[in-house]
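Heads up: the structure comes next, in structure tokens.
Heads up, one of the protein chains got dropped from this complex, but the rest are sitting where they should.
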Amino acid sequence: MSVNEQFQPTIVAFCCNWCSYAGADLSGTNRLQYPANVKIIRIPCSCRLNPMFILRAFQRGADGVILCGCHPGDCHYTTGNYYARRRMTLLFSMLDFMGIERGRTRVEWVSAAEGAKFAATMNEFVETITKLGPNRRLEDLRCSKE
Amino acid sequence: MQQRVKEKALELLRNGTVDRVIGWKTGEFFYDLTPAVFETAEEIEKDFVFSGFSGANLSKYAIAQSRAAGKTAIFLKPCDSYSFQQLLKEHRILRENIYIVGIACEGMLDMEKIRAAGCEGVVSVKENGEELIVETLYGDRTLSRKDCLLERCAVCKSKKVVIFDEMLGEQGDEQETARFDRVAELEAMTPEERFAFWRGELSRCIRCNACRNVCPACSCEKCVFDNDKSGVRNKAAADPFEENLFHIIRAFHVAGRCTDCGECSRVCPQNIPLHLLNRKFIKDINELYGTYQAGADMETKSPLTDFTTDDCEPSIVHERGGVK
Amino acid sequence: MRQDPLIPMLGEVTMIRTDTPDVKTFRVVGIDGKKPFEHIPGQCAMLSIPGVGEALFSITSSPTEPDYVDFSIKKCGCVTTWLHSMDVGQQVTIRGPYGNGFPVDTELAGKDLLFIAGGIGLAPLHSVINYCRHYRDRYGKIDIVYGSRSKDDLVDYPEIIDEWCKEDGINVHLTIDNPQEGWDGHVGFVPNFVKELAFDTSKTVLMCGPPIMIKFTLAGLQELGFDKSQVYTTFELKMKCALGKCGRCNIGDKYVCKDGPVFRLDEMDELPDEY
Partner (left out) sequence: MKKIARSELNALFAAIAEQKQLFIPADNTAGQAEFILWKDGVALTEKLNTTRSAKDLFFPQVENLVNFKVSDKKMEIIENRDPAAPFVVFGVRACDCRSFDILDSVFLSEPVDTFYKARRENGIIVTLGCTKPAETCFCGAFGIDAANPAGDVTCWLDGETLYWKSNTDKGKALTAALSVLTDCDENAVVAIQENTRKILEKLPLNNLDLSGFESDKLMELFNNPAWTELSESCLGCGTCTFVCPTCQCYDVQDFDNGREVRRFRCWDSCMYSDFTMMAHGTNRPTQKERFRQRFMHKLVYYPSNNNGVFGCVGCGRCLQKCPIHMNIVKVAKKLKEVAK
């Protein structure tokens, strides 16, 4: 990659079906801009996010992974995001413990009405990851594009 | 104590309290004891051993044996009893079929450490108070017992047998230990240093699955890593990523359930300090959600199947102290 | 030229025929359009779809077919399910042939042959049957006992009716497990059927089917006075290399991929019962 050619990160955003996915939708209908680097994967609830999904995303070329769910207290299934919160806290802590750069993973609560927050979060996250550079510590060399 | 344990095993079989006993069986040498199921008094007289090398945690064997006809006796050291109670809590053991004999424990010895101290061709080890007299083909050596303990025993968290029908020796207590010191040391490093540390350790992994198969918390009938359809099945660590994936996910799957029995590190043929991953989770859970010891009781909810509405946000990981 | 026996060559599927609800027959040729290799009846080959897996299949077509090899494959696992979902023109990888095959030119020559097959077990025997039909004068009388769960599960039914049944010196005995509308043939399990037919013991038996069928049919044959040394069977185990190296098809001191898959039953008596 030449110096002029700016690094374009790949971001995987796991979005809860009930709030954040709708929030993403809203940001689209409102024509709010966020980078095309963000690939959204819809999940039924933030607590559906198996830690394995995050690692697999990194394996297959993601440079940053973000989970978006309903605000605590607003979960469609009442408590799913509370469990997700604990799991993600521990997982992120473990990734940090293994020496993976802080900031490559993130959780943000985005409601269906917060289209603007969704776009702003994505813009900010892409910026953070662009600064961090490509994911090297959790990449699978067999998947790298050479 | 060694004699008392054996006599107890004999007694329980002879008086009909149990139909079989899970214990440790003598080997070719003094240190290579095998977990075994004894069904007759003759077998016990001949082969049953309890010694400083009875490190193996027998609790996992209770899963299968509690489903055999009749009653089974099991000997549990304090740390083993946490594993046992945790399995019980997860409904993996049929309690009514098991008779538990708790054993007070002075710490178990690690043959690897004795070898690493430069003892080759070891013929016998005699315990003499705080000293070990090691007889080898190349002369005798004296080592400090303290230096030859299994890692988990050197930082023993509890001398308390948390579940038993009968106790041999003095019941002990939970104790303050330095078991999180190494985790804290790593936390104080830079991410680059931590990454280099774990790469160095995990790159030695040969994916023999000994850590998983010995782990009392890993009692799934079919592991996700053996399941063809899981998409993550990997038999060999064909890439550094797979080494990370396996060990992160394995630690995560037992988080909140791992009692820190230390078997994973004891059995690792490559001497990878796998217990550090589990302890990291335990330390985090203690710090973020309140002190929790898996297997300590039957009632407390595991931190990962529980929550409070004012739990910390995941971003705490990125905000709290330590080098960024 | 392939550098290593583990490295396959490319083949193309030129015909797919649906035989039964869960069995399809696939015709494979090399990408040059020619037959990928020459084989002996009873041998197998490794087919694979990269990314899905590689598995060993009996070659169903006779070596006398000059242009292609056929595989009749029952849908049961990952690879077979994928194969069942593909269309003509699909490329696959193929390597082989592997195994010993039936001793068609030696021990079987000149003999009266009795083929006994159950379900998809016809696949490996199909190759031998058509080989024997091609060289009809080299063999004596041919009897074929073939059973399946129902009429719909009889593999190669049209060929059996239109060709085998009409040929002189071949007696075909079909049976299905349960009565079915439109079926006026025999109903019952293969082992009993074999006993009812009371074949004379001068025949040499070639048998393939589910283990339970083999077990009871063998008992029936022995009741009729057959000796184990007159019975050949072929079986399958999990294989990865098919070269006698990867270790998983090892039974006793034999490797099924290399020393088998065809065994005479008296030879199998000397092997541990692990198949």
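What to note about this one:
Lettered A, B and C in written order, each chain numbered from 1.
Here, a contact is a pair of C-beta atoms (placed from the backbone, for glycine too) under 8 Å apart; a residue touches a chain by one contact, two chains touch by 3 or more.
Everything numeric here is computed off the predicted structure, so don't read it as measured data.
The chain not shown here is in contact, across the full complex, with A, B, C. For the chain missing from the display, the contacting residue among B:175, B:190 or B:270 is B:270, taking the whole complex into account. Within the whole complex, the absent chain has one touching residue among B:67, B:204, B:301 or B:320, and that is B:204.
Across the interface with the omitted chain, chain B contributes residues 27-29, 32-37, 56, 61, 111, 116, 118, 120-123, 137-138, 200-201, 204, 206-210, 212-214, 226, 228, 235-238, 263, 266-267, 269-272. Residues of chain A that touch the chain left out of view are 60, 140, 142-143, 145. Taking the complete complex into account, residues 3-10, 50-54, 76-78, 80, 86-87, 89-91, 93, 236-238, 240-241, 243-250, 252-253, 270, 272, 274-275 of chain C touch the chain not shown.
In the analysis below, only the chains that are shown with their structure count from here on.
Because contacts link the chains in a way that matches no line, ring, star or complete pattern, their graph is best described as other. Centre-to-centre, using mean CA coordinates, chain B is 51 Å away from chain C. Across the assembly, chain B contributes no residue in contact with two or more other chains. Touching two or more other chains at once is no residue of chain C. On the chain B side of its complex with chain A, the touching residues are 183, 186-187, 191-199, 224, 231-232, 238-242, 244-245, 248-249, 251-252, 255, 277, 280-281, 284-285, 288-289, 303-309, 311-318, 324.
Here chain A touches chain B in the complex through residues 51-52, 55-56, 58-59, 72-73, 79, 82-83, 85-103, 105-107, 137-142, going by the rule given at the top.
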